[in-house]
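Only one protein chain is missing; all other protein chains are in place.
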């Protein structure tokens, strides 16, 4: 159960969700939850047959549902919309954004911020962070504790880093990105050449460019390019423990599920869906709107 | 070789292991090791034919073995028990617990601990930790350096966090859990809906509930539920780099080997064994005592 600090009245809810009331209009609510854990201040939703029984039995104070399912819930307070789940989700997102405590604006005294760092407005930098020379931080950037941002990085307005993120030098993050704990951006691409019996390191002097509204899950790793840039397109969402090799180029609004691994120079189009643990060999192209099933090894069309 | 600070006499050893002495009763010991690295103060064990030669040749001061194998070791000091490996393991665990340096009780001056944090007894909080509002820490909790515990979390008595662990808000950890470095607990579940050409984020307002005596390996990630809780049952052990998706429910005393990935809403029973790199599609159930071989993709009985 998510109990919010600020309770909402029925009218405040209606202003966010749209739709119409049916039956008594209740007083106020302070939480959203699954039916099984509801109380009289809870808001739940029902848009699927399999949820009808548990929602009926629950003491939830408000049920967001549609005209088809409304008959199951008799005289109880209902909010009727065309797409109950979407309405519910929109309400929760709005409520959460309003309610969520975030770091106070400003720089924690224990953070180590190079004097050359540029701020394009208010930012929040938590304890034990280190921000290197010539970094630029957009307005509203939130950097939680233990993050490391190396020299020459740029982070766009409204982007949020959760604790213990590491970003190597020269990388660029767009606006409104969300980077979860433990993510590493810009570590060296994995390139070695066997010469004279030794694996000689190929120097990795490219960078990583992440466009706006990208989300990257916990402990994922995105390597810098050998030359040029490893690129993540606008609006693409990456789950936990994903590996993106050097010089990969990923399009817009794609979905990469947990533990996917892309070898170096993989090209991925727009609106692609890669299920969990998919591996892509390097130097291949996965076209836009492709869907790849779990654990598949993708060695398709060579670029 | 593990050399302990405190040496043990033969009688102290016997008090832990039980069993009987055979041949001369030696003076004292200060380490446990493999036969190949032993010295005269070493304790080794032998319960397998393949170890007889290396143990015989080693200068180890004490051999824990059973009646069957004893004949191989002539007049050397032996400790005879029914289950030599178990006896050896019990001795090492006891010795390690007695010997292991841990953080001094108290809060390091560089830790940032919200004034609202509640302590149910002595705790140890190391340097560069951040503990958020309304967190509750049980007696004997040890939090190593660089950990982040966000608002409203509860951590049970005797639980230990290794360095650089990140726990997001509202999560609950039971008693006597062990959380290794780099673990991320409670990051957002991976849920998006494609609307109007954009991957809209489904807000993730559930939490993670971890029951007593759970161990979680380095850099594993356990996502918070969308609504409700992602649950890890009592005594379950999770290896490194494992991904547990939102709303998974895992039973008691199960074993999840390295790099296992469970998609959202996977149900796993009690005493289940998932070998390395197993992937489970979401919304399935893996029954109690199931064993799944390495790298298998599990898409069994739908729940």
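Chains here go by letter, A and B, matching the order in which they are written, and residues are numbered from 1 within each.
Assume a residue touches a chain if its C-beta (ideal position, glycine included) is under 8 Å from a C-beta of that chain, and two chains touch if they have at least 3 such contacts.
Everything quoted here is computed from the prediction, not taken from an experiment.
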Pick out which of B:92, B:157, B:198 or B:290 touches the chain that's been left out of the picture. B:92
Hidden partner chain, touching residue among B:12, B:34 or B:120: B:34
In the complete complex, which positions of subunit A touch the hidden chain? 110, 112, 128, 130, 133, 146, 148, 151, 164, 166, 168, 170, 182, 184, 187-188, 190, 192-195, 197-203, 205-206, 219, 221, 223, 227-228, 241, 243, 245, 259, 261, 263, 277, 279, 281, 295, 297
Footprint of the hidden chain on subunit B, which residues? 1-2, 32-34, 36-37, 86, 89, 92-93, 96, 101, 108, 110, 126-128, 144-146, 162-164, 178, 180-182, 213, 215, 217-219, 235-237, 239-241, 253, 255, 257-259, 271, 276-277, 294-295
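One rule holds for everything that comes next: only the chains that are shown with their structure count from here on.
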Could you grab the centroid distance between subunit A and subunit B? Build each centroid from C-alpha atoms only and quote it in angstrom. 29
